[in-house]
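The structure appears right after this line, and notes come after that.
Every protein chain but one is kept in place in this view of the complex.
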Amino acid sequence: MIDTQSNAAYYSDMVGWILHLLGLPGVGRFWQVAIYGLVGVAAGLALLLVRISNAASYLSNAPETCMNCHVMTDAYASWQRGSHGRVTVCNDCHVPHDNILSKSAFKAMDGARHSTIFMLRKEPQVMHLSSGAVPVIQQNCVRCHSDQFQMIRLSDSTQQTCWTCHQNIHGDVHGLSASPRELRPALPQAGIDLKKSGE
Amino acid sequence: SVSIMERRWEAQRPILVASEIGQWESDNAKWGENYPRQYERYLMTQITDTQTKFGGSVPRDYLDDDPMQVILFAGMGFSKDYLQGRGHYYALEDVTHTKRLATPFQAATCWTCKSSDVPRVMHEMGIKEFYASNFYDLKDQMTHAIGCLDCHDPATMKLRISRPGLKEAFTAQGKDIAQATHQEMRSLVCAQCHVEYYFAKEPKNYLTLPWHNGMGVEGMIAYFDRIDFADYTHPISKTPVIKAQHPDYELYSKGIHAYRNVSCADCHMPYRSEGGVKFTDHHIQSPLLNISNSCAVCHRWSEDEIRTRVESIQTTVANALLKAEEAIVQAHFDIAAAMQANVADEELAPLRKLLRHAQFRWDYISASNGRGFHAPQEAMRILGDSVNQAQQVRVMAARLLAKAGITDAPAYPDISTRQKAFDVNQAFIGNTPIRLIK
Partner (left out) sequence: SVSIMERRWEAQRPILVASEIGQWESDNAKWGENYPRQYERYLMTQITDTQTKFGGSVPRDYLDDDPMQVILFAGMGFSKDYLQGRGHYYALEDVTHTKRLATPFQAATCWTCKSSDVPRVMHEMGIKEFYASNFYDLKDQMTHAIGCLDCHDPATMKLRISRPGLKEAFTAQGKDIAQATHQEMRSLVCAQCHVEYYFAKEPKNYLTLPWHNGMGVEGMIAYFDRIDFADYTHPISKTPVIKAQHPDYELYSKGIHAYRNVSCADCHMPYRSEGGVKFTDHHIQSPLLNISNSCAVCHRWSEDEIRTRVESIQTTVANALLKAEEAIVQAHFDIAAAMQANVADEELAPLRKLLRHAQFRWDYISASNGRGFHAPQEAMRILGDSVNQAQQVRVMAARLLAKAGITDAPAYPDISTRQKAFDVNQAFIGNTPIRLIK
């Protein structure tokens, strides 16, 4: 019901792609879920080229996993201090919650892209949501807040997103340098930490 | 606790449609049975005593505040009665009481933007016939002021364009209003009325938006020149003047907010939450009377900071308006002086044309609401061009007067009060012009 076009597009892409890949039309729901879940992880793995530990943790829900990449620390800092810091985790907003299929698929895709860019050191100084991310997030806003609207039609479209007005979800200023060092989280341990031996 | 339960219930309550709304329902109260929150807020447009530095619901008298406008509109309705608009609730009352509608001018077209009975009556009579009628012949049918039916489809509550004028203006530009996005509709419903317009001669008094060459001031002037339209001939300078009326949507379109897809409704109908539900505030008014909901969501500055900034933007425009008026008024007298010195009309033609352009530019900003806030830089651009053109007219007039042997400046009459200005007009209208040259 959100931004029907890009949503439809998103699903046909995603599902169509995976179905085509595995050619499993009409298998039982349980198997679909299971297999697609794995495919998601596999795709993530294939493209991630990182150790299982990281891949797995990337797919977890803990905001700390996002902190595996320091380029995420500003988003973390702004989230943590926003009114949502107490009531949500990143994935409440950033991944679809309609069904596990699209959830893991979306994660795999994003995770893959992000890690590749990260390792290529191609991350921009100031990030923007990818077009695919916008409807997903808005849908999540509505998922939690729908009972607070009376026929608010804006929520049916992303011509104006929730954060067009509620600009402070991640604070007023965006970018890798947005939040001062003091507000940033210490980077979490991740598997065998090369950091110490590196110093 | 009970109250919490109540709030939850309220919040989740589906919009129960108590009674069907007829397709021509012009009585807001009927709609209100289904949508009490919106109706209650709509009723607040009855408030008529709020005031901001330049706006508010109190009907300001432009002519008392600024006698120069009496001269600028000499001889036509706006020099007799010109107030600032107030709440939608009063649209009918005000259009029937304004002195601007004195005989002979009684076009039914004036009803178009004042009542939610209009769509029905237009449907029954036909659009052409509606416009062509006499204002007073339709009076009995116009019983409800602006209301739900003007902006909403009663079946779906979707926003809807109920007035033909805007649709036709889109078509004239080769655009299809049906393609408008939902966010655009949040402004277009307003653009049905908050736009510059004129009454075509043929079909009789047909409501037309002069957008054929674009919505900008240059485009409108080009269009009015092409069709050689004038609202009146100025009795002092014999200049064919175009009166601008509230080009609110047009000016807004040039501003940064339109550029960023911020709609009229975003500011004038901000969301409001009551008892856990969030809905559109139908108390349409000056956003400066509701800054915290209107502006502050997007601009996280203090209310004072927001108000102060808006007022300084508006004050800048207000001052520039006065400077342009001064030049235009003097230009009218300069031309009149040249006429008294028997300068030929052919020689005055280019001056009158330039003055016509200067005054329309000024009026484009003066008549648009919000004192230029809707597009601060554009407002100053247009006023700069206006004053420049008016002064150029004065340079040319001085030279023509010189050729006619007049080397002194005209003796500009005293127009320091509304009454004095009015008397000056009467003198010129009554062909007993005040002597401006020795």
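Letters A and B mark the chains in the order given here, with residues in each chain numbered from 1 onward.
Basically, contacts are C-beta pairs under 8 Å (C-beta built on N, C-alpha and C of every residue); 3 or more make two chains touch, one makes a residue touch a chain.
These figures come from a predicted structure and were not determined experimentally.
Contact with the undisplayed chain is limited, among B:295, B:401 or B:421, to B:401.
By the touch definition given at the top, chain B reaches the unshown chain through residues 256, 259-260, 301, 305, 309, 313, 316, 320, 323, 327, 376-378, 380-381, 383-385, 387-388, 391-392, 394-395, 398-399, 401-403, 406-409.
Panel shows chain A; residues 49-51, 54, 68-71, 73, 115, 118-119, 121, 124-126, 128, 167, 172-178, 181, 187, 190, 193-195, 198-199 of it touch the chain omitted from the view.
Just so we're on the same page, only the chains that are shown with their structure count from here on.
One finds 48 Å separating the Cα centroids of chain A and chain B.
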